[in-house]
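All protein chains of the complex are present and in place, except for one that has been dropped.
A, B and C label the chains in the order they appear, each numbered from 1.
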Amino acid sequence: MIETQEEKPLFEEPLRRVGITNLRSVAKINWKGKVYTFLPIFEVTIDLPAEKKGIHMSRLVESIVEAMGEAVEEEVQGVHRSLEELGLAVVRRLEKKHPHRRAEVWIRTHLIIPRTTPSSGRTSYEPYDVEVGVVKNSSGEVEKVLRVRVTGNTVCPHAMANNDGKTHIQRAVGELEVRTRWEESIELEDMVSTVEDSFSAPTYTLLKTSDENAVVRRMYENPKFVEDVAREILAKAKERFRGKIHVRVISHESIHKHDVIAESWTEGGGT
Amino acid sequence: MIETQEEKPLFEEPLRRVGITNLRSVAKINWKGKVYTFLPIFEVTIDLPAEKKGIHMSRLVESIVEAMGEAVEEEVQGVHRSLEELGLAVVRRLEKKHPHRRAEVWIRTHLIIPRTTPSSGRTSYEPYDVEVGVVKNSSGEVEKVLRVRVTGNTVCPHAMANNDGKTHIQRAVGELEVRTRWEESIELEDMVSTVEDSFSAPTYTLLKTSDENAVVRRMYENPKFVEDVAREILAKAKERFRGKIHVRVISHESIHKHDVIAESWTEGGGT
Amino acid sequence: MIETQEEKPLFEEPLRRVGITNLRSVAKINWKGKVYTFLPIFEVTIDLPAEKKGIHMSRLVESIVEAMGEAVEEEVQGVHRSLEELGLAVVRRLEKKHPHRRAEVWIRTHLIIPRTTPSSGRTSYEPYDVEVGVVKNSSGEVEKVLRVRVTGNTVCPHAMANNDGKTHIQRAVGELEVRTRWEESIELEDMVSTVEDSFSAPTYTLLKTSDENAVVRRMYENPKFVEDVAREILAKAKERFRGKIHVRVISHESIHKHDVIAESWTEGGGT
Partner (left out) sequence: MIETQEEKPLFEEPLRRVGITNLRSVAKINWKGKVYTFLPIFEVTIDLPAEKKGIHMSRLVESIVEAMGEAVEEEVQGVHRSLEELGLAVVRRLEKKHPHRRAEVWIRTHLIIPRTTPSSGRTSYEPYDVEVGVVKNSSGEVEKVLRVRVTGNTVCPHAMANNDGKTHIQRAVGELEVRTRWEESIELEDMVSTVEDSFSAPTYTLLKTSDENAVVRRMYENPKFVEDVAREILAKAKERFRGKIHVRVISHESIHKHDVIAESWTEGGGT
């Protein structure tokens, strides 16, 4: 067998990220004592030095498969208490399989979190998009990147002030990213709440009429520009989470065909 | 050169639609005396009889290219007064290039239509998604399929009735399709207006504060369920357009993470 | 509380499909004795008679939630052995909550099926997109619609014949839909295999070099147009599955920027 990957390349340029992407597979997480199954999308990359033609892609796939395989059922029970721990388990297996200086594992999936509706007190199961990155740099240090995307709404205070309380309202989407040291203890659920509590009102999958009324009243008491939502997420995230913080809010305007956006970056000191 | 396409296939099944899709190219339309350039997405298919292994794909591409080429600049000036006439021109060229019994040409693009804002009277350029299909059946008859997708809004009448005029509002998207004989005279612009006038209010790209106030007031005077929007489009389309009518409205609820939908089909008698 | 939904609408048009869409929630399936968790996308619709203004949307959400809730953990263990049984459970709960004549439940998710690689004999976990629809018509009869989408490849026999065995190869995606009576016993896994076995070669997530070689050799022994793939799926599906069959194959050509497509419909007699 010829190992073309070990040959010299024509252009001897080092590459920072080489690997596999858009790979859907099974992941099991032991979350607060209960094993959950996910079908996330994985991206796993390593760096490639200037003098090697290619990486051995199948070893990256093996690292994912083994980190989750039946053979390590006990490991799942004991170790993967979060998506980022699963990501680190993939990095650790990769270390035994393929030489590299840098490695990244990204896992993108959905979380379902139960919420209580504001008036009838029912349980409503709410979906959120989350993504976790585990990034090992060339000195062996590990950082993690945590991302959540939450659906809420904005209620225009400018239109409300100019129309005797009448205004336009719309769905908005808030994204929060924290990039931090591996050791920081940050829960995706807390990041979701930080975003969700910053809209004019949270949204719910299940709303009986009394709940719908409560959400409507809450929206009118709490008008916000897309700028206000972004600032509130930013201010709270800075206080709660230590690390590099990125916030982006998009509001799908009900009076326009385009969207409006507010985005910023800051450094958080945590608590 | 071996013509594999002319061989016998292993499984002698006739195929109804074989061709090219997701092909982006230039199209020029002489619309009311002025030549406009578009970059639409094309799909062109023909049927394949049971005894032939394949079609000659490049002839479908040639039919598109020739129908729009520099060589036929005069033809563009004189003939293609609409996307559907361009589609028919592709079908006619295909008839000289490749034997077939059925042929379809689909063209998907955007239209920009100038509108006047409701208070300041400014011109606002509004984008709409449109798609046109030209379908020639096995007896040589030609039908056309016209589709428009329009962004508007819904204002919930149920929440308004239960909250002293307060309610939830959101962006909604309405789709109207008419499938009809080639000879029917239907303008995409009229289909766009039929949908746009059925929302709680139309939306605009450019709104000064006085315009925004006018749109907000119009929304509160005109609360509508997604069902109401679908019904109004359906009722008006039936009156205005002869052919098979399909209506679908999706409302991106501001109080939920999911969408709501209303969809129906009917036969229109036109005017 | 005012029930606006019960009022008369302005345009008294009956609507065929009104409901919720793009709702992501948890689903548990007892598949061959083991409970699996999914996070599918749901669409649930009912018809709306001409004289009622709206449907009660929250009751559709409740039907989903209850069909999967903790309260019915035993029901999950005992009853939902497939996505379509879960769909029917939603329909049955809907019957107790909201008057209607027609009802549809659609569930879209991914399946992961273990496969054995062709040379090294490893286990590779393969992802497939699936969608299941349960459609109850106005006479109470229930049909089901089963859809699978499978990633494979095509190897051009025309280029191979004209270039001494050299050819172009590309990823292709095959879709198979069967619409049939509720009582028909059809497994999504069998539909997936029907599509997967019709490509030039199946694809695998994990391939060691010896496996890669086996897949490459298989591709060159088995050149196929997109038309050939569509016909093979069609011919096998007709034999295996009773019901209305739709096949669509798209090949992401490696020598073009556009895709090629082959699509057809037939009636299957099953076995």
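Basically, a residue touches a chain if its C-beta (ideal position, glycine included) is under 8 Å from a C-beta of that chain, and two chains touch if they have at least 3 such contacts.
None of these values were measured; they are calculated from a predicted model.
Across the entire complex, the residue among B:P99, B:P127, B:G140 or B:G165 in touch with the chain not shown is B:P127.
In the full complex, chain A makes contact with the omitted chain through residues 1-5, 9-24, 43, 45, 48, 53-55, 57, 157-158, 161-162, 225-228, 230-232, 234-235, 250, 257-266. Taking the whole complex into account, chain B touches the unshown chain at residues 1, 23-26, 36-39, 58, 61-62, 65, 109-110, 112, 123-125, 127, 205-210, 212. On the side of chain C, the interface with the absent chain consists of residues 126-127, 151, 153, 158-159, 162-163, 165-171, 201, 203-205, 207, 209, 212-213, 215-217, 219-220, 252-258, using the contact rule stated above.
Everything below uses one rule, namely that only the chains that are shown with their structure count from here on.
Compare each chain's C-alpha centroid with the centroid of every protein C-alpha atom shown, and the nearest one belongs to C.
Chain centres were defined as the mean of their Cα atoms; on that basis the chain farthest from chain B turns out to be A. Averaged C-alpha coordinates put the centre of chain B at 26 Å from the centre of chain C.
For chain C, residues touching at least two other chains, in rising order: 1, 23-24.
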